[in-house]
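Here the complex is missing one protein chain, while the rest keep their positions.
Per-chain residue numbering starts at 1, and chain names A, B and C are given in the order in which the chains are listed.
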Amino acid sequence: MPDYQAILDAIREEVRPLLGQGHVADYIPRLAEVPREKFGMAVATLDGRVYRTGDAGEVFSAQSISKVYTLTLALRAVGDRLWQRVGREPSGNAFNSLVQLELENGLPRNPFINAGALVVADVVLEAYADPRATLLAEVRRRADNPGLGDDAAVAASERQNGFRNAALANFIRSFGNLRRPVDEVLDFYFFQCSLAMSCVDLARGFLFLAHGGACPWDGERVLEADQAKRINALMLTCGTYDAAGDFAYHVGMPAKSGVGGGIVGVIPNQLAVAVWSPALNAKGNSLAGSAALELFTAKTGLSIF
Amino acid sequence: MPDYQAILDAIREEVRPLLGQGHVADYIPRLAEVPREKFGMAVATLDGRVYRTGDAGEVFSAQSISKVYTLTLALRAVGDRLWQRVGREPSGNAFNSLVQLELENGLPRNPFINAGALVVADVVLEAYADPRATLLAEVRRRADNPGLGDDAAVAASERQNGFRNAALANFIRSFGNLRRPVDEVLDFYFFQCSLAMSCVDLARGFLFLAHGGACPWDGERVLEADQAKRINALMLTCGTYDAAGDFAYHVGMPAKSGVGGGIVGVIPNQLAVAVWSPALNAKGNSLAGSAALELFTAKTGLSIF
Amino acid sequence: MPDYQAILDAIREEVRPLLGQGHVADYIPRLAEVPREKFGMAVATLDGRVYRTGDAGEVFSAQSISKVYTLTLALRAVGDRLWQRVGREPSGNAFNSLVQLELENGLPRNPFINAGALVVADVVLEAYADPRATLLAEVRRRADNPGLGDDAAVAASERQNGFRNAALANFIRSFGNLRRPVDEVLDFYFFQCSLAMSCVDLARGFLFLAHGGACPWDGERVLEADQAKRINALMLTCGTYDAAGDFAYHVGMPAKSGVGGGIVGVIPNQLAVAVWSPALNAKGNSLAGSAALELFTAKTGLSIF
Partner (left out) sequence: MPDYQAILDAIREEVRPLLGQGHVADYIPRLAEVPREKFGMAVATLDGRVYRTGDAGEVFSAQSISKVYTLTLALRAVGDRLWQRVGREPSGNAFNSLVQLELENGLPRNPFINAGALVVADVVLEAYADPRATLLAEVRRRADNPGLGDDAAVAASERQNGFRNAALANFIRSFGNLRRPVDEVLDFYFFQCSLAMSCVDLARGFLFLAHGGACPWDGERVLEADQAKRINALMLTCGTYDAAGDFAYHVGMPAKSGVGGGIVGVIPNQLAVAVWSPALNAKGNSLAGSAALELFTAKTGLSIF
């Protein structure tokens, strides 16, 4: 087994020169305030160990990473019927999203583009009596951290500037593919994006996807083994915005990123790895985080390919 | 180890009802003549065994599957400089190809869409003194079959009706991203598509991608280990036309398909599996072949996720 | 001078067989209730005469025809500075609207597509203290009909189902090209669309565009002569949705249509002509109305070409 601690510490040194580069998502004022020199990384293995370096214990805004958890809730509630309302294909590029919605009659390409996540949010809102509490409880159990919470200021900040998401939601609604009121869907969507999690939370919180859908420490079945594999497949093809191909090419593992600067990856049957650094590259993924994950696979030899 | 022979035979029985369904690519008259009840499947494992069922020994037109071999030749010749001329991202959908070429200044999205394969063909034409002989020799060595050849009638049939590929080639040329004359590039492209291979040829011929880029029986280094992994990543995200996401979701292994009805998949460190059935589904992949591969992963439990 | 009365009556007879054809805009429930056999037509000439036939005195929902009046108010208030926020080119087709907004950074193609009309509404909201009263007063003066009003039930009906317009407004707002709150812009937009006018109102109400921007009966200067000509040019190139080219080809005069089934055309220096019939053709213009205008130009020999 690789010496994960040594590897994480080495990576931290190697990415240091990158920490000043990239840009912070400034359309969410609260995120723009985060110091860009932050860097944390954590590995959680199936045998229960957690390795960490840098700011691995500091919480940041999970943003799109939360889409994996709402997808989990949606699949648990409606199973494969979900795919009648959202696709499973990469979207090509950001530019295409509205065009594709138009051409494809309001059916978003996949659950990880914003349009798809809004539909998933709508499904969760329909399926659960108290969706916010359910989501929060789920994420806390996955991360084994009962103190984990959301950041209402981030949600409010996004809601106020979320004209593009409001455009998407209204557009999808015009095709009849949202059932709850647009405002309710948007509120829940911004709530889920505002989950505040650390690298340790995320590494631990994605382990069930490396373990065939079961929680490694108590055996709780989160999803069927098939469903877990399929979320991994979706993360690989669609998890890192327009860079999914490049990410598969260079990093070689299923991963989900967020504009808060976090990225979580999964090596099936072995581990989950989370990294955080706020400044983003041109594709919207953490710049230093992407480099760190590429170094991680190079140094460990781990890859699904 | 699973009983591959029993599994292949069982799959053959299970897909039998599907053999009448789907459509044959009728824009290539020669392909339209192939009887649609054909079905063959072969597995080649790293330890040198080959399992086969049905028409696994019968040759058919490799078509787009050949793109993996020209990509191999191009990477060997120019390495990562290739990515200055072609991208590594999924294309979203067929419709986008021309739009994306326009928006992205003649840089095709990936080497497996036709536009990208034309650029790869151009690179091969520039890099090798006798590109046809080089390609043929390469494929023969990979498949360990010195009798393997091309089908000039198929190439001629495609060339005659290949207005859309001619449009693509001229369009890319207008951006300066083809260097050899358009007609020469098209001729080579139709030649590569016309390679005639059997499931056994293809299963054996893709084993180097399951073996870190080295030939399993004689150790010949075909590509660097990194390059082999990355071709697998490209196949997973872009190898099965507009159905790559769906394929990753349901089948869970890197694979490349062709309109001749063939599909080849790779499970790293274990095996390569090839299937052939001429009739295609709406996404252009072999209908029975896709089902057979999904059954294969279900029955063996194999998956990269 | 042609015998306009005889021509209108003849047209009414000739289009009678068309009155059962086409479809009524059913996304606005109130509009869907209008009997589709309705047909009215009116001509107003510069010398003050008004000719009418059929239901020419019955009010219907002006819908997009109102965009000419808000454009008039916007040009009067900000002049050519308007064109920094909205273009003057045809949009190609409906499908393009969102794509073009994206590619062109939130600058709508022209003031007559919905996106452009939302920006014009925003300009009017910024420029006038009481925009609704101003608009209503303007339209009443142009039509010489102090009793002219809006239909609040139509506005409410549209507002409730106006998800696509809400999507557009939010999208434009995300580019910073709306300055008033999205809801306020939408409310004003649906108000303007709900103006209830008859063919007589509309024929009289567009005469200033045939008269160099001045009111023909009292000489009031509504717009500069140049501005009036330019609104005519805009109507010709962009006034009838995706059928502007076809309309120019077959009818040969500047015209503006609405989904309420009205169309108004202008022959500079001579007359304005309005027609109404609720059922629409595939391009969203009144089916019988389009035919009636083509007959009108054929029978009178009038054309700007």
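As a working rule, a contact is a pair of C-beta atoms (placed from the backbone, for glycine too) under 8 Å apart; a residue touches a chain by one contact, two chains touch by 3 or more.
These figures come from a predicted structure and were not determined experimentally.
Touched by the hidden chain within the whole complex are the displayed chains B, C.
Contact with the chain that does not appear here is found for just one residue of C:Ile11, C:Val68, C:Ala243 or C:Leu295, C:Ala243.
In the complete complex, the residue from C:Gly22, C:Gly40, C:Gly54 or C:Pro90 that touches the missing chain is C:Pro90. Which of B:Ile28, B:Ala44 or B:Leu168 touches the hidden chain is settled by the complete complex: it is B:Leu168. Only one of B:Ala127, B:Val182 or B:Ala225 touches the absent chain when the whole complex is considered: B:Val182.
Across the interface with the omitted chain, subunit C contributes residues 87-93, 95-96, 100, 103, 109-110, 229-230, 232-234, 236-238, 242-246, 248-250, 252, 254, 268, 303-305.
The chain not shown here touches subunit B at positions 95, 98-99, 102-103, 163-164, 166-171, 173-174, 182.
The criterion applied here is as follows: only the chains that are shown with their structure count from here on.
If you draw each protein chain as a dot and join the dots that touch, you get a simple line with two loose ends. If you average the CA atoms of subunit B and of subunit C, the two centres end up 55 Å from each other.
A straight line joining the Cα centres of subunit A and subunit B is 32 Å long.
Centre-to-centre separation between subunit A and subunit C, using Cα means, comes to 47 Å. Chain contacts: subunit B has no residue touching two or more partner chains.
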